[in-house]
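Of the protein chains in this complex, all but one are displayed in their positions.
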Amino acid sequence: MSILDSKIPKGPLADKWTKHKNTIDLVNPANKRNIDVIVVGTGLAGGSAAATLAELGYNVKTFCYQDSPRRAHSIAAQGGINASKNYQGDGDSDYRLFYDTVKGGDYRSREANVYRLAEVSGNIIDQCVAQGVPFAREYGGLLDNRSFGGVLVSRTFYAKGQTGQQLLLGAYSAMNRQINRGKIQAFNRHEMLDLVKIDGKARGIIARDLVTGEIERHSAHAVVLATGGYGNVFFLSTNAMGSNVMAAWRAHRRGAFFANPCFTQIHPTCIPVSGENQSKLTLMSESLRNDGRIWVPKKKEDAEAIRTGKLKPTQLAEEDRDYYLERRYPAFGNLVPRDVASRAAKERCDAGFGVNKTGEAVYLDFAAAIQRYGKEKALTSGVHNPTKEQITKLGEEVIEAKYGNLFQMYEKIVDQDPYKTPMMIYPAVHYTMGGLWVDYNLQTTVPGCYAAGEANFSDHGANRLGASALMQGLADGYFVLPYTIGDYLSNDIRTGEIPTDTPEFDQAEKEVKDRIEKLMSASGTNSVDFYHKKLGKIMWNKCGMSRNEKELKEAIDEIAALREDFWKNVKVLGIADGMNPELEKAGRVADFLELGELFAKDALTRNESCGGHFREEYQTEDGEALRDDENFKFVSAWEYKGEPKDAVLHKEDLVYENIELKTRSYK
Amino acid sequence: MGGLIKSSIARKVAMALSGLFLVFFLLQHFSINFTSVFSPDLFNELSHFMGINPIVQFALQPILIFAVIFHFVMGFILELQNNRARAVKYAKYNGSANASWVSRNMIYSGLVVLAFLGLHFYDFWVPEIVYKYVEVNPEVPTRYYEELVHKFESPIRTGLYVLSFVFLALHLWHGFASSFQSVGFNNKYAVGATKFAKAFAILIPLGFVVIAVIHHFNH
Partner (left out) sequence: MNLTLKIWRQKDARSKGKIVDYPISGVEGDMSFLEMLDMLNEGLIEKGEEPVVFDHDCREGICGSCSLQIDGEPHGPDRFVTTCQLHMRKFNDGDTIYIEPFRAKAFPVIKDLMIDRSSFDRIQQAGGFISVNTSGNTIDANAIPIRKEDADQAMDAATCIGCGACVAACKNASAMLFTSAKVSQFSLLPQGQVEATERVMAMVNQMDEEGFGNCTNTGACEIECPKGISLENIARMNREYLKASLKG
């Protein structure tokens, strides 16, 4: 057995969490006042954790690089949040949500964690409603649900196409309440540059005030990292421009193991890349797949005619269209999980059926849904014998009510009217299932350093289902971490305030300053973005939707060489002791250049295809992923040893006692 | 009072309420003036009543004067505060892209109306007060109509009068309808109320202008 102890409680699956909560140590309210906790990142996981910890009585300091906690990238999540409330009476349960999530993750997640997630999911909805989150409702005044990919029930709660925004504003309001009470000190426009360890325990961070450039020391009894994912290692992704891996990577360098870095989610419904100057990709909510049908032309010559603008998609007859998801996966159709839908789109485009100028796009068509809803609406609103125009108009109104903001966004970006012509979509990097390795208590391998939300690896295995990220972020922050951290902090009630004038802080601060100095003085010729774009190209081409041994090996070498070049030839203008976004970017890209290599190494080690990780060598005859449970039913946790190539692999074997491992099928 | 105007919303409501009061006064003033067009006797009778009624003279008149002063003083204070709220101005500010000229220039239309009020006080109110309370002349119930007609003999004064009412119309065009929003009245009935306010903003000043022009040419 390896040195990884997942600390999963004994006993039956459904009782583990309750039993665990009953037996772990607590900190009494009077003592909580003497304990400080640092929370880095203020998205759903960090914001909710900070608010809850402060409410429990701890002194909380929050850090975010944005100018306000409300702007963390959780805000961009569109579709919804899952919960096993079974309000629709369609047979949902904690077990079913648990089962769907483990299966959706292609059996690479931890049973106990996922079951706990399902167990607390209902609480999240109660909590959010109490906070004033305006979820969508039915006419009877009760909450509405919709369906998402990879499941057979309707369990997704939503607030138009802005669910992430509303949930984040809920967590932010809970934070505000604590800021108002003086229990949270919010350090906005601050970036964590290093983790400080004292006697092996996480005891603080070094942060940079992004406005003044000042390097600050902050101490605490525990540090929570809720800093999101590392999708921006691909340069182009649906992440925010500032999303980065620095906090997690700095913790990794200080001893926190990094788990499954190669598990990345490529989201199938994004707006295709339009040109070389593009800075980011925009997601169109997966909820669109409830009503949109995905297709490409059946014949290559039609696809070519469309690409050159000679043919319009609306002119193509029904029998000349290939609804390839419905063809390949009749049971789930357009609602197959994300990894499956993305790969299928890539397969069609690679085969020459792509429909935009670059040949890297497929259609998402609402014409059928508009007609269907139009007829329904005509019937319910008493219009007899409606004309085709009437039906279309009514149908468009229904679609607008459901997805209006998404359609508007598409039109603004692409300059085409998606009510009249099908949308064009293509997969894009969206979410990273990998992250810091944590045990059942969400503690990393550094005592006192916790990771929550997308920043940890725990719940989604090799592929995340839609509407599960919001659920996990809030579950970790509101309902898991505040309890489990108490178990650790109960040993700290006599510690007293942690001083910052210690050699450990001196050393960490010096290292941070040296690194900044090195970046500023590399009198090179290339901008930071130059390197970031190059790295992104390598990642997308060789570690993207499908991977193979040869290209992964190339990627490892190329990234290492690029990293070396970066430190010699990067050009960072401006000053270190003031606002300098170029310097911020440089620090982040430097860490991406290390992570990228570990990413490729992890992908190379995993000789199987599972979830978002597709190795070309391991597929069935009809192109489906071929998992290898015998040899790879484990979590890869990497230990830092200097260069990424020297990282040491530790395996946490995944034990399935409640679910039978099966080949994932959505046919 | 201090508490009532301490916050920006309270000041806004106070502006709206004093404005609404002035709108009401304007309607009343217009109704009486309008009688002068068709019945000098009725005009004299009403003016006489207003001139000697103690409630009008010693209760409503001071309230009116207070409302006028309050509305103007508050208007200036707000303008100053609003100016201070943007210390550095834009090099390019495209105000017409998102708001009407009138709504952005209430201070100027207001200032013209204020200047006019000065003239109006000088023309009518001051002589009236001097006549009644300083010189303590005997009350002649039929003098009002003649005084009115006499004032509109001068084309310059009539011209100024007309111009002022154009600005009053502009001021009311934004001010009257906007007062509903200020007091929190914005529902399905507000659409109708706004239409009424806009119509009022045009018709009442126009009515004043018509009265002045008629007397100018009829004297």
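First chain written, first letter: the chains are A and B, and each begins at residue 1.
The rule is simple: contacts are C-beta pairs under 8 Å (C-beta built on N, C-alpha and C of every residue); 3 or more make two chains touch, one makes a residue touch a chain.
Because the structure is a prediction, the values reported are computed rather than measured.
Visitor: Based on the whole assembly, the unshown chain contacts which displayed chains?
Guide: Counted over the whole complex, the chain not pictured touches A, B.
Visitor: Looking at A:Asp5, A:Asp25, A:Asp90 or A:Glu138, which residue reaches the missing chain?
Guide: Of all options in A:Asp5, A:Asp25, A:Asp90 or A:Glu138, contact with the hidden chain holds for A:Glu138.
Visitor: For the chain that's not shown, point to the residue among A:Ala174, A:Cys349 or A:Met520 touching it.
Guide: A:Ala174
Visitor: Extract the touching residues of chain B with respect to the undisplayed chain.
Guide: Touch with the absent chain occurs at residues 4, 7-13, 78, 81-82, 84-95, 97-100, 103-104, 106, 174, 178, 181-186, 190.
Visitor: Pick out the residues on chain A that sit against the missing chain.
Guide: 48, 51-52, 55, 66-73, 75-76, 85, 87, 120, 122-132, 134-143, 159-160, 162, 165-166, 169, 172-174, 176-177, 179-180, 186, 188, 211, 238, 240-242, 274-275, 277-280, 282-283, 408-409, 412-413, 415, 478-479, 527, 529, 571, 573-574, 578-579, 581-582
Following the convention adopted for this analysis, only the chains that are shown with their structure count from here on.
Visitor: Whole-Å distance, chain A centre to chain B centre, using C-alpha means?
Guide: Going by mean C-alpha positions, chain A sits 62 Å from chain B.
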